[in-house]
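Here it is, the structure, as structure tokens.
A protein chain is absent from this complex, but the other protein chains hold their places.
Chains here go by letter, A, B and C, matching the order in which they are written, and residues are numbered from 1 within each.
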Amino acid sequence: MAYYVDLNADCGESFGNYTLGQDEAVLSYITSANIACGFHASDPLVMEQTIARCKAAGVRPGAHPGFPDLVGFGRRQMKVSNDELKAMLIYQIGALSAFAAAQGMSLQHVKPHGAMYNMAGKDAGMARAICEGIASVDEELILLGLSGSEFEDAAKQAGIRFAREVFADRAYEEDGSLVARTKEGAMITDEEEAIRRVITMVKEHRVTAITGKEITVVPDSICLHGDSPKAVLFAKRIREAMEAESIITAPIERVIANRGV
Amino acid sequence: MAYYVDLNADCGESFGNYTLGQDEAVLSYITSANIACGFHASDPLVMEQTIARCKAAGVRPGAHPGFPDLVGFGRRQMKVSNDELKAMLIYQIGALSAFAAAQGMSLQHVKPHGAMYNMAGKDAGMARAICEGIASVDEELILLGLSGSEFEDAAKQAGIRFAREVFADRAYEEDGSLVARTKEGAMITDEEEAIRRVITMVKEHRVTAITGKEITVVPDSICLHGDSPKAVLFAKRIREAMEAESIITAPIERVIANRGV
Amino acid sequence: MAYYVDLNADCGESFGNYTLGQDEAVLSYITSANIACGFHASDPLVMEQTIARCKAAGVRPGAHPGFPDLVGFGRRQMKVSNDELKAMLIYQIGALSAFAAAQGMSLQHVKPHGAMYNMAGKDAGMARAICEGIASVDEELILLGLSGSEFEDAAKQAGIRFAREVFADRAYEEDGSLVARTKEGAMITDEEEAIRRVITMVKEHRVTAITGKEITVVPDSICLHGDSPKAVLFAKRIREAMEAESIITAPIERVIANRGV
Partner (left out) sequence: MAYYVDLNADCGESFGNYTLGQDEAVLSYITSANIACGFHASDPLVMEQTIARCKAAGVRPGAHPGFPDLVGFGRRQMKVSNDELKAMLIYQIGALSAFAAAQGMSLQHVKPHGAMYNMAGKDAGMARAICEGIASVDEELILLGLSGSEFEDAAKQAGIRFAREVFADRAYEEDGSLVARTKEGAMITDEEEAIRRVITMVKEHRVTAITGKEITVVPDSICLHGDSPKAVLFAKRIREAMEAESIITAPIERVIANRGV
């Protein structure tokens, strides 16, 4: 039996005169990129360049839509109607798709950003609006979202594929949700432990929750960070660890196609 | 021999809590709609609704991209690089395309808005950037621009179709350019005269310039306004005059396909 | 004994090419204007013009700061930090103050807008941040907020004056809060009844809650709307009713100075 997993990271978060992230470095370790679409970060030129970098690196691009909140970087909760939310998704996916098309690529997936990701993961109505937005543009797009969240059921209902995302550096509650950052022990700061946990998740479909209990988790994709030299170094290490463990790192689409093979 | 002409107007220029235009009324008289894409006007919900209204009215939708200047409504000149301009086009066309796709439609054309339209009509580099942006997203999209402007040659070079736009309410210089609004006689205020001029342009391919000389003009589309009850009334009258003269009003695509038939 | 009350309405909510409200009409009936500051509505030119209109009409201007959400008109809840909130207040008050100063006027009051008003009225931390922002710019500024809300105590702690606002067209709960719009009976649709309620509040300091119980309310200012011809007509009627009842309509500052006289 072969093990597959995708490594994803946020890319293309620069904006005008402002540069953010270590895109070129991180793109050499990941297999799927979540690309900002101009609402919480990015602009048309940055989107064009980020698609070009994905193409050069052989990384599959996906849309990373967020709330329309540049100054808050999409991290502030906004109470929008589900109709607005669906329309925001369509708009942002469409904009990024055009850059992909212009360079002979197509989008693989959609991963909501920041507060939108966190809110919709726990709100069935928001999750459904997001999935309907995605499906209405292109039913081949895969939703990448938190494993065990509201996204999973919403994707099924909307008829689109769902990829389960896990976090190497975050602790889990017994119900599979992430331990809130405000709680002690929420972050896995020991890199060796983080890598061991990822390997166990991928190969054995389990992880030790913060309570000590083992829970089941079947990851399709691991979320990495790319916003600092240290984060890039961790991406490199996790990529190497996957290879050492004979885990095949591949884009989401291929991981899903090989589930249970 | 049959005569064809398209009637186009700007639609979908509302924004959030702000309503602008008489979209539903004007959509019953036009054959192609130029839909704002969120940079100079509109927002995701308005774009979704405007596509729906086009569908209901049987009007072909097109993108109406503008400069990123909401407060100036895209009417203020901005000096952007041609790379930025091209990327702005791709972004806005992509965003609107997704709303069209979500409702089972596709975009027919692209007409730059406001200051972008005016600047690029006289600037070969800008016109080329716009056409390259359009062609890179979809070579089937038609550029709708001022007859006799820099757009015409740029479209040919980019391999996309060009539709020649004329204005019923504007006077022309001998070289086929519009008389500047600041000049006396720039506006054709007599509606009967405006309609007669349009009919002559469509049937006889000529119009009397402000100097008195007759010049050649071969219109594919007539630009109408939809921002006031009076403008809507004029749209109705021109539509009726076309019928009375056995001129077939049809979307740009069909007008172009029937050129010279 | 003389009765005083202020009549306030939101003004200056136009934006660029978009016109909103019936400012000139409503300004002839009110005594204090809440002027948008460019975050949820308005732009520099509109702010300048609105100050000029207040000056011409003899109406005292106040700042109407909102969340940075033009497309949502400041009506969507945003979860911002209290530090951000305080800084937003300082920014917006400062911007409007400069237009007032440029025309030889000064701001009388500050009334938070939309979602900011509703959220902070129930959130002591937000109310405090708002009051600290106001006080740090100018301790003479009066906070205009919902009677009986968190604003009242926060203003006291920050050392600024508080003006109690009531709504002619809204029903009240027994605790003095507004009945949620989603509840039946939330809106007072009968204009005669609305006017009678206002008179009773001003003269007798009481109003009948939705439960039928009489509660105490001591209004300094009545909130009017100015966004439709019908709203303007109601403003005219309430102004006339005040005069008929010998209630003196005066700007907030004067109402407060005459409390209990």
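Heads up, the rule we're going with is that a contact is a pair of C-beta atoms (placed from the backbone, for glycine too) under 8 Å apart; a residue touches a chain by one contact, two chains touch by 3 or more.
Keep in mind the model is a prediction, meaning the values are calculated, not measured.
For a quick check of understanding: of B:Val80, B:Val207 or B:Val232, which residue touches the chain that isn't displayed?
Residue touching the absent chain, from the options given: B:Val80.
Identify the residue among C:Gly38, C:Gly74 or C:Gly145 that touches the chain left out of the display.
The one listed residue touching the chain not shown is C:Gly38.
Please identify, in ascending order, the residues of chain A that touch the omitted chain?
15-18, 20, 41, 43, 70-73, 75
Could you please point out the chain B residues that touch the chain left off the display?
Within chain B, the residues that touch the unshown chain are 68-69, 71-72, 76-80, 115.
Across the whole complex, list the residues on chain C that are touched by the chain not included here.
Those residues of chain C that touch the unshown chain are 38, 43-45, 47-48, 83-84, 87-88, 90-99, 101-102, 133, 136-138.
Throughout what follows, only the chains that are shown with their structure count from here on.
Counting in whole Å, what is the centre-to-centre distance of chain A and chain B, each centre being its mean C-alpha position?
40
Counting only Cα atoms for the centres, state how far chain B is from chain C in Å.
Between these chains, centre-to-centre, one finds 44 Å.
Give the residues of chain A that touch two or more other chains, as numbers and ranges in rising order.
Residues of chain A touching two or more partner chains: there are none.
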